[in-house]
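Quick one: this structure, given as C-alpha cells, is what I'll be asking you about.
Selected chains only, in their assembly positions.
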Amino acid sequence: MPRTLSDIAALLGGEIEGDAQTPVTGAAGVDDAGPGDIVFAEQPRFADEAAASPAAAVIAPPGLAVPGKPLLRVTHPRMAFARVLALFQSPERFPQGIADTARIGAGTTLGEGVAIGDFCRIGDGVTIGDGAVIFPLVFIGDNVTIGPGTVIFPNVTIYSDTEIGARVRIHAGTVIGADGFGYVTVDGQHEKIPHMGRVVIEDDVEIGACSCIDRAKTAETRIGQGTKIDNLVQVAHNVHLGKHCLVAGQTGLAGSSTLGDYVVLGGQVGINSHAHLGSGTRVAAQAGVMSDLPENATVSGYPAQEHNQTLRMWAASHRLPEMLRTVRALERRVQELERALSEKEGSG
Amino acid sequence: MPRTLSDIAALLGGEIEGDAQTPVTGAAGVDDAGPGDIVFAEQPRFADEAAASPAAAVIAPPGLAVPGKPLLRVTHPRMAFARVLALFQSPERFPQGIADTARIGAGTTLGEGVAIGDFCRIGDGVTIGDGAVIFPLVFIGDNVTIGPGTVIFPNVTIYSDTEIGARVRIHAGTVIGADGFGYVTVDGQHEKIPHMGRVVIEDDVEIGACSCIDRAKTAETRIGQGTKIDNLVQVAHNVHLGKHCLVAGQTGLAGSSTLGDYVVLGGQVGINSHAHLGSGTRVAAQAGVMSDLPENATVSGYPAQEHNQTLRMWAASHRLPEMLRTVRALERRVQELERALSEKEGSG
C-alpha cells in the first residue's frame, strides 16, 4: 500500500518541505527505519538520527532541522505519527464467522461479529466479546473470558479460568494458564503443589509466539494493561507485570517476581523469583537480575548491577591479563628493592 | 475450596495450637507460601522461615516453636503435608470419553476410561493405558505407548515410537520426539544424520509447556522417573536425565549430556554436549556447564565452577577498577623508590 508524502499530508494536515511525491511504504521508529519508512523526530538528537537513517521522510515540528530529508511539519509529531501507524496497518486476513467444524461447549456466550476458525475447541461457560477473532486450531478451556476485539492466532492453548481483556493479541503456539513449576519434596518424591490460581491478561496486551504464561498457585498471574511480550518468553506462576512493560524474546521471569510499570527487559534476561523491579527500570539483554531493583534503574550483566558499573568492570576485565603481568613485575621489583635496602642497611 | 485448620486436623489427626477456625486455602513450600497457605516445618531453621512467611498455618512436630502461627502438631510433618497437598488438588476439568471428531489409527489399544478430546490424531499401533486423558488437538504418531493415568494437554505433538510411562503430565505445546540437531558437512552441504532412536519418559514425570525432547540418533533419549521439567526447556538427542531431577524454565541440555538422580538445574542453564552431572548436583540459574561435575556439586557462573569460588570471583571483580588504580599507583611509587635508591647508591 504505497502512498506519497502528499497523501499523508492530506490526511494529517501539516506542511510539506521537499518532494511531495516522495513514496512512503511504511512507518517505523527512527532506530529501526528502512528505506520507504516515514519516522518522526521531536528533538535535535532524534532529528540527527532521522537524517542519518535510510527513512524516506520525517515528521517534525516547526523549526527542527532534519537535513536532506523531505519533511512533514506538524505541531504535534507524536500524535500525527500514531495516526500514520494506523494508516499503514493493513487489514489482516482473519477467519469470518463461526466455522462449522468448531466445537463449542455449553453455556458459552459469543458477542456480535465473533469469528471462530476451523477445529477450535471452546470449553463450557466461555464468554467471547464483540468482534473477537479466534483462529483455527485454538483450544480454550472452561470459564475463560475473552474481551472484545481480541485476536487469538492458531494453535494457541488457553487453560480454564483465564481472563483476557479487550484488544489483546496472542500469537501462535502460545500457552496461557498451564500449571506453574512447584513441588515440595517429601520422602524423596517431588509432590506436586496444586495450582488453583489463574491468569489475568489486561487490555491492549500483545503476546508473541510460543510464549508461556503460567497460572498462579493461588490468586493470579497478571499481565498489566498495554504490556507487550515477545516470543518464547517464560512468565512463571504468580508473576505480576505492570502496565506498558516491554519484554523481549526468550526472557524468563521466575515465580512471584513483579514488575512496576514501563519496565523494559531485553532479550534472554532472567529475573529471579520474588524479585521486584521498580517502574521505569531497564534491563539489558542477557542480564540476570538476582534481587529487587529501584525505580528507573538501568542494569546489565550477571549478576545484574548498575550499567555504568558493569561497563567499568568490563573495561577493567580487559586489562586483567596485562595487570597480572604488571603485578608479577612489581613483586620482583619490590623484592629487589628490599634486598638492595637491606644490603645498604647491612653495610650502613 | 477453602477449609479450616480444624477440617485439616480432622483428616490428618494431630493437635491444633491456636485458632482452629483459621481458613486454609492452599498448601505450599515455606519459601513460596502466600496468605492462606499451610506449610510444614521440621527443623528450627524452617520454623523461623515459616514464622516470617505470610502462611496461615504450619504443620510442625511436637516441641518445635513457630511463634505467631496457628499450628497443627503431628509426629511426621512431611507425611502429613503430602496428604494435605492431595487434599487441595482440585479435580481438574478433563475431557470425557472418546470425541467423535478424534481420528484414531489402526491397531490402537485404548485402556478403560481413556478420554480423547476433539480433533486428536492418534496413529497406528498406539497403546493408551487405563484412565489416560488426551486433550483436544493432540497429535500422537505411530507405535507410541502411553501409560495409565497420564495426561496430555492440548496442542502437544508426540512423534512415532515414543514410550511414555504412567501418571506423566505433558503440558500444552510441548513436542516429544522430533529429530535431534545432527548433521555432517560433506562437500559444503550439511547432510542430515538420520535419527532412528526414540524418547522414553518414565513414570511420574511432568513436563511443562512448549518444551522439546528430541529423539535419539540411535537408542534413547530418556527422562527418569519422577523428574519434573519446566516450560521452554530443550532436551537434545541422546540426553539421559536421572530420577527425581528438577529442571527449571528455558534451560537447555545439549546432545548426549547426562544427569544423575536428584540433579537440580536453575532457569536458563546450559549443559554442554556429553557432560555428565553427578547425582545431587545443583546448578544456579544462567550457569553454563562446560564439562563433567561430581556428585553433590553446587556450581554457578560461566563457565560454571564451584559456587563459593564464583562468589569470590564476583567479589574480586567488583574491586577490579579500584585495584587497577592501586596497581598504577604502586608502579609509580616503586619507580620513585628505585630512582631514590639508585641516587643513594650513586651518591653512596
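Lettered A and B in written order, each chain numbered from 1.
Here is the rule we go by: a residue touches a chain if its C-beta (ideal position, glycine included) is under 8 Å from a C-beta of that chain, and two chains touch if they have at least 3 such contacts.
Every value quoted in this text rests on a predicted model; they were computed, and no experiment measured them.
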2 chains shown - copies of the sequence in the complete complex: 3
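By our rule, only the chains that are shown with their structure count from here on.
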Distance between the centres, which are taken as Cα means, of chain B and chain A, whole angstrom: 25
Chain B to chain A touching residues, read off their complex: 1, 25-29, 32, 34, 36-37, 78-79, 81-82, 85, 88-90, 93, 99, 101, 117-119, 135-137, 153-155, 169, 171-173, 204, 206, 208-210, 226, 228, 230-232, 244, 246, 248-250, 267-268, 285-286, 302, 314, 317-318, 320-321, 323-324, 327, 330-331, 334, 337-338, 341, 344-345, 348
Chain B partner contacts - residues on chain A that touch it in the complex: 101, 103, 119, 121, 123, 137, 139, 141-142, 155-157, 159-160, 173-175, 178-179, 181-184, 186-194, 196, 210-212, 214, 217-219, 232, 234, 236, 238, 250, 252, 254-256, 268, 270, 272-273, 288, 302-303, 312-313, 315-317, 319-320, 323, 326-327, 330, 333-334, 337, 340-341, 344
